[in-house]
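Just one protein chain is left out here, and the rest sit where they should.
Chain IDs A and B follow the sequence of writing; residue 1 opens each chain.
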Amino acid sequence: MTVTAVTAVTRPTGPEREPTADAARPAARRRTTRVPVTVLASFGVVALVVAWSVAPGLFTTHDPAAGVPADLFQSPSAAHWFGTDHLGRDLFSRVVHGTASSVSSALVAVAIGVVVGGLIGLVGGFLGGLVDSVLARFVDVLLAIPSFLLAVVIVSALGFETINAAIATGVSAVAVFARVMRSEVLKTRSAVFVEASLLLGGSRWHVLLRHVLPNASRSVLQLAVLQFGLSILVIAGLAFLGYGDPPPASDWGLLVSVGKDYPLAPWLVWAPALVTIATVLSVNRISRWLRTTD
Amino acid sequence: MSSDYARYAVRRVLQAAVVVLLAYVFTFVVISVLPGDPVSNTLRNPENGFTEDEITRIIAYYGLDQPVYVQLWESLTRFLSGDLGVSLRSNLPVSQMLGDVLPSTLRLAGTALVVAVVLAFALAFAVQYLPPRLGQVLRSFPSLFLSVPNFIVGLLLLQVFSFQLGLFRVIDSETPLATFVAAVALGIPVSAQIAEVLIANLDHESRQEYAAVARSRGLGRVRLFWKHLLKPSSLPVVTVIALTVGELLGGSLITEAIFGRAGVGSLVQRSVSTQDLPVLQAVVALAAVVFVVVNLLADLLYPLLDPRVRLDGGRRTGSTTPTTDPVRPQREVVAP
Partner (left out) sequence: MAPHDRLTTTLPRPRVAAPPRTLLEVEDLSVAYGGHEVVSGVGFSLARGESLALIGESGSGKSTIARALLRLLPAGVGRAAGRVSFDGREVLGLPERQFRPLRGREIGFVPQDPSSSLNAVRTIGRQAEEAAALLDEPDARARTRAVLDTFAQVGLDDPQRVYDSYPHQLSGGMLQRVLVGLAVLPRPALLVADEPTSALDVTIQKRILDLLTELRGTLDISLLLITHDLAVAAERADSLLVLKDGRVQEQGRTASVFAAPASSYTRRLRADVPALNPDRYADLRAVGGGRLAAATGGPKIEVDAVSKTFGDVRAVDDVSFGVEAGTTHALVGESGSGKTTAIRLLLGLDQPDEGRILVAGDELQGRSGASLRAVRRHLQLVYQNPFTSLDPTWRVERLVREPLDRFKVGDKAERRERVREALRSVGLAEHLVRRRPAALSGGQRQRVAIARALVLRPDVIVLDEPTSALDVTVQADIVEVLLRLQAELGLTYVFVSHDLALVRQLAHTVSVMQRGRVVEQGPVAEIFDAPREAYTRSLLDSLPTGLEGPLAT
């Protein structure tokens, strides 16, 4: 479930080709300013999800917590887009109101990963030597513990709440960010333009802040987007196992977990599942698009 | 080469040992930041039925009356001597509890790994061979499956194979068929990762100059794939596969919960809900050992498989994906 960023790291990004390459692939290299339709659609989905989490009240008039006993297990209809659950609560409303904690907790997780992992990678890669070796072993340790298991252990240490699940997910993502940041820093640090800047009188700090960081941040941004999608999945997984906020909270993973006990009302599983899939798919599509345009 | 390889191997083995020890320490620290005192709370919970004598003995055993660093030291020395401690809940040795559930999880994870690798190679092959239009559709599979929570995959398979087709019952979760279906659920997201890297590598390799030159020697696409592209594309995948072992172990938590399997995952879940810390500590240590050993093997194997890798003074250099952008006059080698 938790995907290490191997794909992002091993993807060959090669240096810019020389002008000698008048054969192979000028067309593939040409900058396309037009954004593909699927990417536009993905931005649309993400925008909608963000809107749900900011102002759920605008999208649904049903109370997510109040059930109507007469309306148990209604299948999806015009009145209840995603149907109703075992207490007669409107599932669409529950999904919309559950967005905030499902999505914003993923943001918290990514923020932790970017800040902590980025810093570790930046310091290790830039200073090198003993500091780098020590930090590298620490990152190896984080990597050696399966990240979902690590998240479970951390959340069980901190207590079963969604925010703790987010922190746990963030900690388990630190290693990936540290690795990518470090390799980017190493790559940039040995770049000719960095040596040029040192020759032109640039200090180490100047080089770090003005040259190394901007160049490395591109890959880290792209990884952050990818990791955002993954964090949604991990947090949903934790919620599915009951390690998030308890009901009546309506995190997407929790909705699926509760819904699976009612096989005669399959929409209770599929509605929140499809929302999760659409969100993560859109985020991944945007990440992929960022990777191809820089 | 061989003395370089020996130095490289020794270095990697030492690193691996250090990482396992640090992983143990790290887990200990994380668990001991727990607010409150879950151990004595658990012990003194009348439902658990410990006698005062036993409580004193267990507290002394874990050194809970000692400062944290002493506890850590003692826990670590016990771990090194192979003693994983005693469960706070069942009063059984943790090693025995793990021994009971480990075979089930190893069967599941092992089958899932095979499923993942086979699926990934099949998909990568299909992408290269099927007509471009169909290949394009298949190309989107990895990213699609990376976007689906694995509990959804599990629930779907369970729905189809157990409830609809009635091929197995959740009660008999250890039958070969049930294991296979659970392994597919666990393996699909992992195979998506492997396939993504493999497809990207194949694309990369097929764009390399040597591929065009090989075709200029009259090679067709099929022979080009088998003789030229497959090996350089799949070598880096060895490393990726080793990395996914962690995910198989982590993912088995959810898969075992869905398919009702009594494996390490469900043991973890029970231990989390009962705050059975020695069990959690042992499971994390075990997972770290498995991960580190598998990755160590992959790293030791890699230089033997890939002739491009050079081992200078015990460090691995040389690129794994050939970076072959031509720079017209070769730049002087400044440092060796």
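As a convention for this text, a contact is a pair of C-beta atoms (placed from the backbone, for glycine too) under 8 Å apart; a residue touches a chain by one contact, two chains touch by 3 or more.
Just so we're clear, the structure is a prediction, and the values are computed from it rather than from any experiment.
Taking every chain of the complex into account, the omitted one touches A, B.
For the options B:Arg89, B:Arg107 or B:His228, the residue in contact with the chain missing from this view is B:His228. Summarising the interface, chain A meets the missing chain with residues 15-16, 18-28, 30, 191-197, 199-203, 206, 211, 214-215. Touch with the hidden chain on the side of chain B covers residues 132, 207-210, 212-220, 227-228, 231-232, 235, 306-308, 318, 322, 324, 326-336.
Criterion: only the chains that are shown with their structure count from here on.
Centres computed as Cα averages put chain A at a distance of 20 Å from chain B. For chain B in complex with chain A, the touching residues are 15, 18-20, 22-23, 26-27, 30-31, 33-35, 143-144, 146-152, 155, 159, 163, 189, 193, 196-197, 200-201, 204, 207, 209, 236, 239-240, 243-244, 246-247, 249-251, 253-254, 257, 268-269, 272, 275, 280, 283-284, 287-288, 291-292, 320-321, 323, 325-328.
Contact residues of chain A toward chain B in the complex are 1-4, 6-7, 10-12, 14-15, 17-18, 20-21, 24-25, 137-138, 140-150, 152-154, 156-157, 159, 229, 233, 236-237, 240-241, 243, 253, 256-257, 260, 263, 266, 269, 273, 276-277, 280-281, 284-285, 288.
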